[in-house]
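Below: one structure, written as C-alpha cells.
A single protein chain has been omitted; all remaining protein chains appear in their positions.
Our next item is chain A:
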Amino acid sequence: MEPAPAAGGSETTRLVSPRDRDAAGGGLRLKSLFTEPMESAPAETAFHCHRDPLPPPGLTPERLRAQRQLCVACAVCCVFMAGEVVGGYLAHSLAIMTDAAHLLADVGSMIGSLFSLWLSTRPATRTMTFGWHRSETLGALASVISLWMVTGVLLYLAFIRLLHSDYHIEGGAMLVTAGIAVCANLLMAVVLHQAGPQHSHGSRGAEYAPLEEGPGEHLPLVNTSVRAAFVHVLGDLLQSLGVLAASILIYFKPQCKAADPISTFLFSIFALGSTAPTLRDVLRVLMEGAPKNVGFEPVRDTLLSVPGVQATHELHMWSLTLTYHIASAHLAIDPTADPDAVLAEATSRLCSRFGFSSCTLQLEQYQPEMDRCLRCREPPQA
C-alpha cells in the first residue's frame, strides 16, 4: 500500500519541524529512507498537512518523566503498605490493616495509571489509527472511579457504624495509623506534583515557534495519568487528615467516638469534590467535546477570514487527550479561488493560531442552497 516512490529528489519543507527528524525514544520509524541531498525550497510556501504532527509514539521526555514519577509513587505506597501490614499484624489492630487495604487500592490505581501511560506510548496500529493516546484519559477515568468506589465503601462502613454504634476504637493505634497514612500520602503528593501551568506554547512545548495568543488560558503541560494519580492521592490525603483529626480528638476524649464516622463523612465529601475538575475535563474529552481553551467562534471566524472561503459547515473539534486537539471542517469556496491555496492558508492559520495537532478540511464549491440548508447551520451555543 505504499505509494510508488517519487521520481524526483526530495525538497526540504521548512514547515516540517526539525524535531521530526530526531528519533526521540524507541518505537519510531523516523529515519528517512532517502539520503539524496535536499534541494532548496521553492519560492512559494510548500504546503504540507503534517506541519504539526500528532504526538509521536514512544517515550518522549515528558512521558519518561511521568513514568518515573508514577513508579516512585508506587514504590513509596508499597513500602508504607508493607510496613502497615507488618505493624498491624504485630499490634493485632484492625484499623491498621484496613488502612493497609486502602493503600493497596492506591497501589492498584497507580499501577493502572502506569499501564495506561505505557499503552499510550505504543505506535498506531490498523485498529487504532490515532494511536493509543486516549488510554491516558481512560486511565485517568479509571483512577477517579476507583477513588469513588473506595470512598463509597468507606462511607458505607461509616454509615453502618453510626447506625449501630457498637464499635470500639483504640485511640493509640488509630493515631499511629492516621499519622502514617498522612505521611505516605504527603510524600506521594510531593512526588506526583507537577509544575503548574508553564508558559506553554499551545500543545507542543517550547521547541516550536510561538503561537499567536488564542483565547482562554494556557494549558498546563501535564500528563493526564500523573494528574489523575495526583488527584487520587490528594483525595486520600484529605481523608487521612480527617482521620488524623478525629483520632487526636478520640485519643484525648475517648467518649467522642462518633467523631470517627462523622469525620469520614465530611472528608470523603471533600475528597470527592476534589476530583470534580479532573472528572469534568476527562469526561469532556471522552465525549468528543471541543477543547476547553479553543472557542467555536474564533475558529469559525479564522476559517471565514481565509480569502476565498464563503462559508463553513460541519466544523468539528475534539481532543485526543487534554493537550492534543484535532479539527475537521467543510469549507465552501468561491468558484474562482484556487483550492490548494485556500487549503494551505486555512490549515496553516488553524494550526498556528489554535495549536491543532491535525486538521482535515474538505473543500466544496459554494452553492446558494447552502444558505438555506438546515444541516449547514451552525450548532447553537452550548
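Keep this in mind: a residue touches a chain if its C-beta (ideal position, glycine included) is under 8 Å from a C-beta of that chain, and two chains touch if they have at least 3 such contacts; residues count from 1.
One rule holds in what follows: contacts and distances are computed from a predicted model.
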Quick one: find the hidden chain's UniProt protein name among "Response regulatory domain-containing protein", "Elongator complex protein 6", "COP9 signalosome complex subunit 6" or "Solute carrier family 30 member 4". "Solute carrier family 30 member 4"
Which of A:Tyr251, A:Phe270 or A:Trp318 sits in contact with the chain that's absent? A:Trp318
Taking the entire complex into account, which one of A:Ala95, A:Val150 or A:Leu363 touches the absent chain? A:Leu363
Among A:Phe80, A:Trp132, A:Phe267 or A:Phe354, which residue is in touch with the absent chain? A:Trp132
For review purposes, identify every residue of chain A that touches the missing chain, sorted by number. 1-3, 5-13, 16, 20-21, 28-30, 32-34, 38, 46-50, 53-54, 56, 123-130, 132, 134-135, 138, 145, 149, 283-284, 286-290, 296-297, 314-318, 320, 328-330, 339-340, 343, 358, 360-365, 367, 369-370, 372-375, 377-382
